[in-house]
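Attaching a single structure in structure tokens format; questions to follow.
As you look at this complex, bear in mind that one protein chain is not there, while each of the others sits in place.
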Amino acid sequence: MAMNDAAQANVIDFAPEKIRKDLLLPVFHTSRRYYALVIALVALGLPGMAVYLYQITEGMGVAGITRPVFWGFYITNFVFWIGISHAGTLISAILRLVNATWRRPVTRCAEAITVFALAIGAQYPIIHLGRAWLFFWLIPYPSERGIWPNFRSPLVWDFFAISTYLTGSLTFLLLPIIPDWAMVRDRATGLRQRIYTVLALGWRGTPREWHRLEVAMRIMAVIILPVAVSVHTIVSWDFAMAPVPMWHSTVFGPYFVAGAIFSGIAALIIVMALVRKALHLEEYLKPVHFDNLGKLLLVMSLLWIYFIFAERLTVWYGNQPAEMAAFWSIQRGRFAVLFWTMISCNFLIPFPILAIKKLRTIAGTVIASSTIVVGMWLERFLIVVPPLEHKYLPYDWGSYSPTWVEITITFGTFMGMILLYVLFAKFVPIISIWELKGPQHSQPIAEAAANATVNPAIRLDNTLPSTNG
Amino acid sequence: MERRTFLNFTILSGAALALEGCGNPGTQLVRFIPEEDLVPGVAVLKPSVCAMCSAGCGIQVRVMEGEAEVVRNGQFGIVKMGLAKKLAGNPEHPVSRGKLCARGEAGLQVAYNPDRIQHPLKRSGQRGSGKFTQVSWDEAIEELLTHLRPLASAHESKSIAFLTRPQRGQRAVLIERFLSGFDGAAWVRFEFFDDGVLRKANQLSFGYEQLPTVDLGHSGYVTSFGADFLGTWNSPVAQSAGYGKMRQNRSGVRGKFVQVESRVSQTGANADEWVAAHPGTEGLLALGIAHVILKEKLAHAETAGAAGALIEGWREGLPASSPEAIAWKTGVPPETITRLAREMAARSPAVAIVGGAPLAQTNGLFTALAVNALNALLGSVGKPGGLEFTPEAPLPAAKAGRDNSGEGKSGSVRALAQQILSGQPRPVEALLLHEANPVFATPLGWRVKEALEKVPFIASFGSFLDETSRLADLILPDHSFLESWVDDVPESGTTQSVVSVAPPAMRPLYDTRSLPDVLLDLGHRLGGHISEVLPWKSYEEMLQATLAPLAHHDGSIKTKDGGEFWNKIQEQGGWWSAEATAAPKAKAAASHFNAMKYQEAEFAGSAGEYPFYFLPYASQLFYDGRHANLPWMQEIPEVLSTGMWGTWVEINPRAAATLQIEQGDLVEVASPHGKVRAPVLLSPGIAPDLIAIPVGQGHEEYGRYASGRGANPIKVLAPQVEPTTGALAWAGTRVSITKVGKGELILLSGGPTQWSQEKIAR
Partner (left out) sequence: MAHRWGMAIDLDRCTGCEACVAACHAENNIATVNADQAAKGRTMHWIHVERYWEGEFPNIRARFQPVLCQQCDAAPCEPVCPTYASYHNPEGLNAQVYNRCIGTRYCANACPYSVRYFNWFNPAWDKPLQLQLNPDVSVREVGVMEKCTFCNQRILAAEIKAKAENRELQDGEVKPACVQSCPPTAMVFGDLNDANSQVSRMAGSVRATILLEEVGTLPKVIYLERESSHGNE
């Protein structure tokens, strides 16, 4: 089965010129609809910016957070986006390392999600600050007062984890773009040529360059994996390190990482489907890709339901009064609707779709992914809010509901995410061209083949083997 | 205004002012020369007397230098002055002993209240429209004199009335003397939660027409019949201090505390045993307890003396009041009554306290007499751990200086209204008003507002516009108590004889004048009899002169030199006798009073149509509504309901369930005499046949923090009175409750009501 799928996935034996033409089309051609889309996204996203300024000038009080629920939508969004960011790098790094060849049209798509989701997600801790203008106090910089951040604080760990992950995944994304930009450079004229000349960083496509790119990508893939795991573990520790009932849990690290990969794959499937439609890449992003990712999603869905079961069961059995208050408010109380929606979105709906081969079509996986993205956002919300509403002393319980401010800002950042992606897809071939067709455009294969080191990309590209690896 | 926009506004206007000031010398802010020598950053503690309720706690004001915008000689400017920063109890003062309650702490917000009247005002719109224009003090005094002069002449057929809150000390002497210059002048002292019934009962039972001082600290067993003595009743700070000692001060002895009431009050929440008796049957319960004590010969009937003789059947052992006989009426099981009686007799000294709702019934006087008799039977009167009466101050005019007329003062507002409306016996031509707010705090049936509107001239001396002072034609605003000479003669709360007096803690902020000084000034200008009885130029002079004799009495100040004594008494915040004052014994009771027998309390409204008893209770924070204009009091959660910034209707969850009413539903509480609307609060601490609403909110006019907020339960009350004293029977109304809306917001500070774990603190 696997062999057949992989074989199918790799049957992209179009002429290099067709690949080039298909995939470079958006870079050279800008439709009116594209402009309209960009303007619409900017228009939809701007209110979020304006409202954020309003929040800064007026005070955090315009948002719905209150005592004792000091964290609300913003931290939910933060965790959600950081989770989504696990789409790319992690997946593409794993697939790269195991040489799953079907990954090739998918990787860049996924890695871009990572970078943008991180960029968006990293905004939220700042959006959420009471005195956002002092956010740089989170950064360890030598100040004249000799004050450093508190390295015991998980928020400072967050800073390091996210900045490391962002740097890493940006590198991971940009390195393999260089040959494609060089390709654009070679074809472009005028201003575009000058821009892509800079972006291509003088790429000439020598075997040495190819070799180094390959090595760099291998090293990056190895490095990025633990970083990705650590990021979401540390995000989970923002919660697990505080003695809040239902937060203070050892399972949170793996639980969050699993959830992150889960939501990340779901986001990737949706993005792929949209890109496929919008850029007419039906011949590149094939049902088999969706099928494979769908299987991965199925595994993650099962893993996720296992985690939530393990977490809930131990809490329920432990029967600690402080925890039970939050527990029951989720299971039966005011959050029950959200909880069961989450279970439906993350498991009950996607599981049959993904498990039954007939339903695991492009449409099927997209439906499943959409519910999963919603469900995972709800999961983050249910992790953040209900426990805060029910801390130890019942007299101090409270309730949270968001205001239009939080909703507008949240909506704005979603628009921002889409906008970033749309712009990216315009300036960068969304599918790695050279990985599909090899570096034949600039260097004789013979020279590459003569190179002592085997270049898997070249080899695979030229021989189109029927096994994945 | 939103506080945020307010801030912006102040910043903007401040900037505008600064800019404007640069170019135009005419609008530059005047900076006055400081009137006092102050060291910046160093606090001075000055004594004063709390004016937030009638307890008369001595306080200490922490004064520090600050910059204030003030009015001096009619001009607005900035001055560096001593400003009151914090109030605390005066550690030396026999009533407060260094402690202060929540309401007392908020005294600062009276002085600094943004809604204070800052200068004399003359009505410019229609009466009650709230439209006033600023006038000078000279104009205001002249205007007032033109109305007073004709009335001050002898044999005038028309008269004046002075409407105040209860007053004591030399202020009371001053007002009385001032009014003595007007023929047939009425001085009406009004307070909603009036203790006239208890004063009357104490006079009958013990010969003291005053509120008792309860020596809780030495008591072994305290039974309170409805008295919120840890919250709002009598002298709460002194009583709380005694309560603390009663609980945990004596090694091996912890006094037991039983509360009898039908809604758990702040006080009742602290009881070891909480006994739910039907409203109006508390006196019967006291008799039941006495019955057991007598029957089991735990005490002799004669022990109760005159107090016992006032109860019919006392000598015979109260045959009609056996626990079995009264169990059904009171709702208290006979075993409980018997047990309580035995415990009381065994755990001497035992004391019974009565106050609040049980006395605000048509049978309130009887209830008070019954509890008094029980006290006497327990031998607690005049003994440590029992009831005592604060001795009078050794001053010639002290009698007048203590407000213990006991004639049901709220009743006399009713009488005043009747007098005004009927013009009999003589029409009221002018009304002087100081702080009392009967328009807010009387039942509609007394027609107080209608009456006041008919008075040709009303002058108010209060610092705030409220429902009553809004009707004034002329307003001559008083200083806040922190800016005035203050004096007081506490009625209770101590076994020492006390005269509190203190100079102003800070200089006035505004163009205001203290009431005593204005009255003295008026007296001089009116001349004749008034100027003879009020020869002093200022209130300070009057206080110095009248309090001078205290130097010759044994007390807290050991000097006989007049000048030194005067300095010392100001430093200490008063004079008090040595602690060893013998507790006064019960005096012979008035003999003309016939023995009383229990009669059922009458409730306005039929039980069929109005199935619930109605309890408007004194708010822990607003008392009778006078503190509703203080933001601290609005925002501190009432401790039992945890409610803030509003009114709620308390109902038992079971009763609510049968009516299909849920927490937060908007309901209408209606009696035959009025109705109010407020959201429902399900309270487990209230009898299923009772509806309770805290008094204090529902002001139509009382500054920015109180106006238009919540509902006023007094408007539901029937004009029911206790017949002997004429005091309002404010707990004698029945009501119905109807759901009229959903999802009304009640502001609750606290989370859910029940705590499932056995212990919070472990």
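The letters A and B name the chains in turn, as written, and every chain counts its residues from 1.
Note that in this section a residue touches a chain if its C-beta (ideal position, glycine included) is under 8 Å from a C-beta of that chain, and two chains touch if they have at least 3 such contacts.
Predicted model only: the values in this text are computed from it and were never measured.
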item: Chain not shown, its touching partners among those shown; value: A, B
item: Hidden partner chain, touching residue among A:Leu25, A:Ile195 or A:Met241; value: A:Met241
item: Of A:Ile94, A:Leu155 or A:Val251, the one touching the omitted chain in the full complex; value: A:Leu155
item: Contacts of chain B with the absent chain, listed as residue ranges; value: 2-4, 6-7, 10, 41, 64, 66, 68-69, 83-89, 98-106, 108-109, 112-114, 230-231, 236-237, 240-241, 243-244, 247-248, 254, 256, 264, 266-267, 269-276, 339, 343, 509, 620-621, 631-637, 639-640, 642, 644-646, 652, 654, 684-688, 704, 709, 745, 747, 749-750, 753-755, 759-762
item: Residues from chain A at the interface with the omitted partner, ascending; value: 58-61, 64-68, 70-71, 125, 128-132, 134-135, 137-138, 147, 149-150, 152-156, 159, 238, 241-244, 388, 391-396, 398-399
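As a working rule, only the chains that are shown with their structure count from here on.
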item: Approximate Å spacing (C-alpha centroids) for the pair chain A, chain B; value: 66
